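Note that this complex is displayed minus one protein chain, with the remaining chains in position.
And now, subunit A:
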Amino acid sequence: MTPASAPAEAPAPPDLLGTHAPSRAALRCTALAVVAAALALTVAGTLPALGLAGAAGAVVAALLLRGRSAVLDQVLGAVGALASAVALPGLVADAGVPAVSPVLALALAVRQFAVARSVRAVRAVLGLSVLVTVAAAGTAPSNALVGPVALVWGAVLAGLACAVPHRAVDGRVLRRAAGALAVATTVALVLFLLVPASSSGGGALRGLGRGGPGAGEAPVRSAEAYAGGTLDLSARGELPATELLRVPADSPSSWRSGVLDVYDGRTWASSGNPVRWVSGAAGYEAAPEEGASGPERVDDVVPLAPYPAVVSAGSPVGVRTSSRVFDGGSGLVLQDASSPYRVLSRAVPSVEETTDGEAGRPAGLPEDQPKDVARWTQLPGSVPQRVRDLGVRLADGRDPVTAARAVSAHLRSVARYSLQAPVPADGEDAVDAFLFEDRIGFCEQFASAEVVLLRSAGFPARLVTGFAGGEPSGGGRVFRSADAHAWVEVWVPGSGWVSSDPTAGATLVAGGSGARGWWQRLWAQVQRLVERVLADAGARALVAVVLVALLVVGVVVVRRRSRRRSVPVVAGPAVRRGDPAVAALLLALERFDAAVPEPWRRGPAEGLSDWRARVGPALGAEAGAEVAGALAVVERACFARALPPRAELEGARRALESASSVLLARERRATAGQAGSGG
């Protein structure tokens, strides 16, 4: 039974490293996890696309080439780490030193993946990729991270489950992984629910909704901005669901709070209130605005939260309130932001219901042009020629109503609606970026673009801010912060100012069509429910308690079931798990076998006790006895019912390792001696 006698057709000798080396499936999962972590960093804006490409390329190369030689692995690892961190200097310049650590962790993960040779090393890489993902989520929480995060977690779990090659991925392993995932998720949710939300508006979940690329530098939107006389097109973020105003249920859907006319390429501002207010006997009154020819109506407005701007269901002509009122530039401002008021207004028709101003011209016909045409057709030099050309082309020399409809239709067809619209770069015109580059925006972008396009075509137009929609509540209609809106008014000869809302009917980024499917409505419901739960501390605690109870019940049920199932049906060998000490011992045995001179190596079909009897005398009395004892431990570790105690396993491993080093040293001395005698 000498090793040399094994014929060519014999099966390959068992590779003891196999118990220690990771399975191919685990390696693939690890590669996926590392690339997904890099993707998460890119989505979070911490890793430039160049770094992502470098990391992905390095991981794929390492997956294909690793294991050929140790030197190649090291080179692959070093090159991969460099490729991942290639954009680091620019990153430091842009975002400062703290942004470096996730990228460095990624580079480390890529390097470790290339040189990983054992299950333990692979597990470390999996852990690193989780760390990188967590760092990405911490840097810039956004919805776009959901995909990469799910990918990383799935890959990590699968990689952990199938890391050991000879251990089959059975239901037990999968159940254990799923159970761990469920417990971790529940605990995380409970922690999230119980940790009080930060005062800067809405907990982490709210934060997830904010952002998009470059969200860190964008100003945060607020409902007050829609009444403040200026509107920054760079502001991003969702508005809270705070209830602000209650208006009569039968009032028009759009309520305006301000009119903005000056566009500077990035923000809208007002050059003065178009309505002149005077303090009258019955309150504040104004001469009807130029072009405000619609029927008058009276509405009572009740602020549910302090909201200073006076809103009106059209062009305002009078306000009755106990508070003092100022002219805020773009509209009226209350001194006491919580006092209710009664507002008189003239309705503003919409382009959808106006037919070129021919129908029903009331008395006091508006002129063909407003008095101050230059004010309503102002355009800054930052608006590029392509925007102006587009406006002229869309208007096509027709009347303002048709032009406004054409512009709205164009906007709805080319752009999609999302609150996470990209922020235009410095020096870039916001409307140009929206129309020709990003094509994603919300009401501000849609309305600004329509005003700019209409003005390009020579039509007087202006941006109007206020509220739209609202929900019926308590016998009236309630506007929340999230209902803040911006739309367009265009001058129509014969009708005066006519409103146009290009945002209505725009395609959502997520949805395939403008029509909301049942799943979108359901998702909106879920979001509203989650919002409501998160807003209420009591509800949060209640949900946390329910989750904990569910977790406890689940654990008890699973325990019960597994106990009932664990009654042995067949008295087979006890199921045993791979033990790191055993793996280390087998590795030491492999090395010892390699260190032993050729005639004493273990034959492929040689059992340990046969080998023990053969190899002992070859080592000398003391070392031989020690090795024989170690081999007996290995034998028991492999074939006995119970694993030998850990101390015994460790002792055997040490004995084998010291015997290997003694043998290797002896061999080295022998070769050195030969070389010496030869020279």
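Keep this in mind: a residue touches a chain if its C-beta (ideal position, glycine included) is under 8 Å from a C-beta of that chain, and two chains touch if they have at least 3 such contacts; residues count from 1.
Keep in mind that, in the parts below, contacts and distances are computed from a predicted model.
Participant: Could you tell me which of "Iron-sulfur cluster-binding protein", "HesA/MoeB/ThiF family protein", "ABC transporter permease" or "MoxR family ATPase" is the UniProt name of the chain missing from the displayed complex?
Facilitator: Missing chain, per its UniProt entry: "MoxR family ATPase".
Participant: Looking at the full complex, which residue from A:249, A:605 or A:664 touches the chain that isn't shown here?
Facilitator: A:605
Participant: Taking the entire complex into account, which one of A:396, A:437, A:579 or A:667 touches the absent chain?
Facilitator: In the complete complex, the chain left out is touched by residue A:579.
Participant: Need a quick check: the contact residues on subunit A for the chain that isn't drawn.
Facilitator: Its contact residues with the unshown chain are 1, 5-7, 9-14, 16, 19, 166, 573, 576, 578-579, 582, 586, 589, 603-610, 634-641, 643.
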